[in-house]
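All remarks here apply to the structure that follows.
Yeah, one chain of the complex is gone here, protein chain that is, but the others are all in their spots.
Chain nomenclature is as follows: A and B, assigned in order of appearance, with residue numbering initiated at 1 for each chain independently.
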Amino acid sequence: MHKTTSPGSARRALLGIAGAIGIASLIAGCAGGPAQPTGGADYTPPASDLAAEITYAFWDETQRAAIEANIEGFNEEYPNIAVNLDVTPWEGYWTKVQTQASSDTLPDLFWLNGPNFQLYASNGKVEPITSEVEGDYIDPANYPEGLVDLYNLDGVQYGVPKDFDTIGLWFNKAIFEQAGVEVPTDDWTWDDLSTAANGISEALSSQGIYGVAGGMDGQTTYYNTIFQAGGEVVTDGGKGSGYDTPEAQAGIQFWTDLIASGASPSIQQLTDTPADQWFTSGKVAMYYGGSWARTAVKESSVGAVADVAALPAGEEKAVVIHGVSNVVAANSKNKQAAQALQVYLASEKAQQQQGDLGAVIPAFNGTQQAFADSYPGVNLQVFLDQTAWAKPYPVSKNGGAWGAVETALLPDAFSGAVPVADATKDLATQMTDLLAKE
Amino acid sequence: MTTGSPGLRPVTFPAARAARGRGAGAEARARRRDGAWPWLFVLPLLTGVVLFYVWPIIQTFYFSFTEWGVFGGSSWTGIDNYVRLVQDPQLYLSLGNTLLYTGIVLLGVPIAVYLASLLNTPGLRFASFYRVLFFLPYIAMPTAIAMVWRIIFNGDFGILNYVLSFAGIDGPYWVSTAGFATVAVAIVGIWSSIGFSMIVLGAGLKNIPTEYYEASELDGASRWRQFRSITVPLLTPSIFFVVIITVIASFQMFDLLFAILGSQNPILPKSMSLVYFFYHAGFVTNERGYAASIAMIIFVIIGLVTLLQFRLQRRWVNVD
Partner (left out) sequence: MVLGVGGFLMAFPFLWQMIMSLSTNAEVQSVVPHFWPAELQWDNYVEVFERLPFLSQLRTSVLITIIRTGAQIVLCTLAGYAFARMRFRGRGIALAVILSILMVPSQAYLISQYQIVQNLGWLNTLIGIVAPGLFSAFGTFLMRTAFLNMPAELEEAARLDGASPVRTFWSVMLPLARPSISVLAITSALWSWNELLWPLLVTTYQEQMPLSAGLATLVGNKSTDYPVVMAASMLAMAPILILFIVLQRRVVDGLAFSGLK
């Protein structure tokens, strides 16, 4: 059979395409450069009969009910502003928002989180809330301090947190009883944890039960221990890496030791099966988990015997705090309406509603009681108490880049294949290079 | 029927365009057997393809020579991206993983041929039922299915290792060990595409005249002999099609890897496929210009492989 595509014709096809580059470059060159953050006009609350249609984008379907309740309250003040809720699943949310930002079709109001915030803010895609703060419509003092700082870039505040989460030491009372070990208290230190975990593992290894489970999720595990050892992850105002310090290394070593002594499943096992699943299946006595695990734990088979304590202290007490913020798009065509919604959602009334409907911990100080009461018998209060010594989730403009290096290098440090000092040194070097490029 | 190679006549392109349309003059009709009809048949498709696909490729090609900002804005950097790419060990690693994956998935083709021919035996009871069963995987929603497979592959508690333990084999941690992960994903790849291959091959099998089988039976040929001498050779165009599509699809493998291993899996960097390498550069580390160059390299690689297959086709594909 003859060939319909000879190499010659295919090559000609490609050359033909290449020949169109000239035109393409002219057109592509008009893609525009990063815009500067616009100061924006001073915010004043719009008239209550303002008519507008705005889009509010977020990713968490489980919070939809609470948000709809908020919108209802908002519409009592502004009946003619129609809010369209655009829920995009987590896996597609960032691709979508990035695409929209590239063509300036961002939703009027949308969620940003710590790791992504700086990218959008530094490229002028987010409207600052300076005028709203000056007009006393939003008061940053009402929200956890470390978290408010997360949404501040170069001295300009772009939003306030709408919720927060911290990390706690979830534990299984039944396993402790079975092993004959004392349950954790809120004053535990690293040594206390280590002793207990080893004790449990030794006693119950025949049942395949471990003392504690770590893993590769920095937010719940090693970021916390690094802070607790007195170290930092990102230093120098976002220019340096804190990994190459004895403190950070101690934070990593903590987990390495636990794995080495058999108190924790191996890193490989934890990759295959995440820590929270070990816990909810009753295979591990303790794990470092977020406040968001509350529902999963409650409905799991260990729901009746679970409880939570504050994270054990290293050199100091510390915990990672993170939360989402509502931000207004800088190029929004309905800026005033969007800002009105932003202000409303940050108000105590709306935040209280969020708390009562239970999906997240609202950020406004004093509205969190409903959360604390939502799991009788379990001391959820520790998640709130720990905000006193909370450190914000480590971020930079392009966190994804050095996050990938962490994922590549740290498992070997945890498993002991590479000495912690070497791995962290390597990590720090690569991370600093990446941070310099931002 | 063989025809000569296309387009070696001195007729020029602009003339062909001018002759397009129903009112083509007798002159144009005299020049070519089919006149303007072919273009009428092809143009709607071609227009759409050029607008929605070729244009983006051109854009990507352009941007591969720049440093492309996340939100637009680019600065020309010449061949820097390509120089970096050629020196990047990830490229070769991901190429290796992709080749391994493709190789394993291709093993599914002979299986599909065999199964398709089994399914085609005349008078098979429950043929429709089997057909539906085999096609089920192709219908599945990827998100949900990946979850199920992840559970099956679980190192400590998964079904697969449980079954293997009966054979005395200590199953590995499929999803968290570099080499095995690729194999695991490939198994799912075969699982989900066998049904499709069988359908295409089934359609091809329908075109083999039953007279050939009847004649050979009269000559006393065994089933296996029939399979080897009649079925397979006459099926080669369909097999070729299935192979080409399987190879291209395997080279494009990405979603499956992502879904089964999980986005925070430490071995992802080591088990990257080519397209995942592209995605990582473009959407995770936000180096869009670099990602564009990766896309172009992928294009070249797949193009070469496909070209190779087209060349080899004259050796083994029989076309009427």
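In this section, a residue touches a chain if its C-beta (ideal position, glycine included) is under 8 Å from a C-beta of that chain, and two chains touch if they have at least 3 such contacts.
Keep in mind the model is a prediction, meaning the values are calculated, not measured.
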| item | value |
| --- | --- |
| Residue of B:Phe65, B:Phe134 or B:Tyr290 in touch with the missing chain, whole complex considered | B:Phe134 |
| Options B:Leu85, B:Ile145 or B:Val175, residue touching the unrepresented chain | B:Ile145 |
| Interface residues of chain B (partner: the chain not displayed) | 1, 3, 5-7, 9, 11, 13, 16, 32-35, 37-39, 41-42, 44-46, 48-57, 59-60, 115, 118-119, 127-145, 147-149, 151-152, 154, 156-159, 191, 194-196, 199-200, 202-204, 206-210, 237-238, 240-241, 244-245, 248, 251-252, 254, 274-275, 278-279, 282-283, 291-292, 295, 298-299, 302-303, 306, 319-320 |
| Chain A residues touching the omitted chain (full complex) | 1, 4-6, 9-10, 12-14, 16-17, 55, 57, 59-62, 84-92, 95-96, 99, 102-103, 105, 107, 273, 277-278, 280-281, 283, 290, 292-293, 295-296, 299-301, 303 |
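In the analysis below, only the chains that are shown with their structure count from here on.
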| item | value |
| --- | --- |
| Inter-chain centre distance, chain A versus chain B - centres from mean C-alpha coordinates, in Å | 37 |
| Chain A - residues contacting chain B, complex | 1-7, 9-10, 17-18, 20-21, 24-25, 28-29, 31-34, 94-95, 98, 101-102, 119, 123, 125, 216-217, 267-269, 271-273, 398, 400-401, 404, 407-408, 410-411 |
| Residues of chain B defined as touching chain A within the complex | 2-7, 54, 57-59, 61-63, 69-74, 154-157, 173-177, 264-269, 280, 283-287, 303, 307, 310-311, 313-314, 317-319 |
